[in-house]
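Only one protein chain is missing from this complex, and each of the others stays in its spot.
Lettered A and B in written order, each chain numbered from 1.
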Amino acid sequence: MEPQTIVPITVGEVVQKAEQAKKDGCRLVLISCTKIDETFEIIYTYEKDLKLTNYRITVKQDDEIPSISGIYWGSFVYENEIHDLYGIHVKGINIDFKGTFYKTAIKHPFSVTITKEGDA
Amino acid sequence: MTKQITVPFGPQHPVLPEPLHLDLVLEDEKVVDVIPTIGYVHRGLEKLVEKREYTEYVFIAERICGICSFIHSQTYVQGIEQIMGLEIPERAEYLRTIWGEYSRLHSHLLWLGLFADSMGFESVFMNAWRLREHILDDLESTTGGRVIQGVCKVGGVRKDVAPEKLDEMLKGLKNLEHELNELNNVFLFDQSMKHRLKGIGKLSSEDAYQLGAVGPTARGSGLAIDIRETGYGAFGKINFRPVVEHGGDSYARCAVRAKEMFTSIDIIEQCIKKIPDGPVDMKVTGAPDGEYFSRTEQPRGEVIHYIKGNGKKNLVRHRVRTPTFTNIPPLVTLLKGCELADVPVIVLSIDPCIGCAER
Partner (left out) sequence: MTYLAKSPWIIHYDASSCNGCDIEILACLTPMYDVERFGIINTGNPKHADIFVVTGSINEANREVIQNIYNQMPDPKVVVAVGICACSGGVFRECYNVAGGIDKLIPVDVYVPGCAARPESIIDGIVTALGILEEKRTKNVHSPQVTDNGRAEHPKRHAKGGAE
């Protein structure tokens, strides 16, 4: 299997890297978010000819990240998901559901610690 | 200008077994805008990694979706094995590949039935599901489960298949191939079918690529995106070519799936001929420390499991991006400009799997 690397970048470089990826003929595969203690890691994954390119940014809860939906139109599904599940604001999404993409019992469930009654 | 009206489509709709809601903005009969709403099946199972150990979580990963179940568990354990650097027995790799292709066959036949049903072609629906039962019988007799198999585990598979059974499966596939041929002739070359499908819901190959289409949706538009070519499982040792059609319309997407069933049969036959003897399972100790994007090709396209562990029994993050999720933007594009009466056919032509998409 192919080895994988994740390149750390800054929030300011997100749009520029997306433009570069588009110019190189990559397709957007995935934007994923992970909560590590108090910070959030967001990974942008692009692919060309079955090879993955990953860029990682690290943000805090109140930070705002730019949308890449101007470059990759389809990225709105990922960006709305990150907003709804993590509560991170994404600026300038082309189709902004404003928090109604996922209707969850708890707001931004992945940004909080949840205990449910009756847990074993 | 004509007055615009909004027609809701779903979540409970006769043509959809699953809840998907679309707000269709219409001008007369023409769809001018589509706003998808999801979340009717959202469970939030990714967060269960905090409560389940990574070995137990295979069962949750498998239940992301009942149609793509086996391949989900395969993708998940593959990711864990990559992080932990495990070389699993070769026989297990082959068995996973065989079961994976069986899942693809059952999923494509299921789709074929539902798709025919959406057009009112009931006899194809019934016949496709009749053939599908043969596949499920083989899956059940080898794994123990019809739709949820529970046979994958970190370090291999839980069950071995006897050589006699493998021979029997080969014979079964020969019969199936013959019957599939007949079914495909009815389905793909029928005049009224062509009328309903040709030129309906067109997606250019450029759009498909930029919008992130995967699987048969992309391959129907002339893009050869097939993750099986990365050679996961036993695919590195098998000869096959991805099926690509260039029409970009609903008919092309159907043709891709119809032809892929024969590719799957061919792959299973090659696997059964090449499968080595040996153990199917190995002992696993420790816990994953690291991160990996595990990719496989599901019946509906590329699926990615992002797995991150920190050396503890519980993973830090498991994130699933399923093919239907990334096929939502292409679907929105496909529907714009079509007629209201064609909406069910176009929606089903991307083979949506909502249970997967929303997790």
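The rule we apply is simple: contacts are C-beta pairs under 8 Å (C-beta built on N, C-alpha and C of every residue); 3 or more make two chains touch, one makes a residue touch a chain.
Bear in mind that the values here come from a model prediction, so they are computed numbers and not experimental data.
Which of B:41, B:86, B:119 or B:166 touches the hidden chain is settled by the complete complex: it is B:41.
Of the listed residues B:146, B:165 or B:237, the one in contact with the hidden chain in the full complex is B:146. Contact residues of chain B toward the unshown chain are 11-15, 17-19, 39-45, 47-48, 51, 59-60, 63-67, 69, 110, 113-114, 125-127, 129-130, 132-133, 136, 146-148, 353-356.
Contact residues of chain A toward the unshown chain are 61, 86-88, 103-109, 111-119.
Going forward, only the chains that are shown with their structure count from here on.
Between chain A and chain B, the centres computed from C-alpha atoms are 24 Å apart.
Considering their complex, residues 1-2, 4, 6, 27-30, 32-36, 43, 45, 50, 52, 54, 72-74, 76-77, 95, 100-104, 109-110, 114, 119 of chain A touch chain B. On the side of chain B, the complex with chain A involves touching residues 35, 37-39, 42, 44, 46-47, 51, 82, 209-212, 227, 229-232, 291-293, 302, 304, 306, 308, 316-317, 319, 321, 325-326, 328-330, 358.
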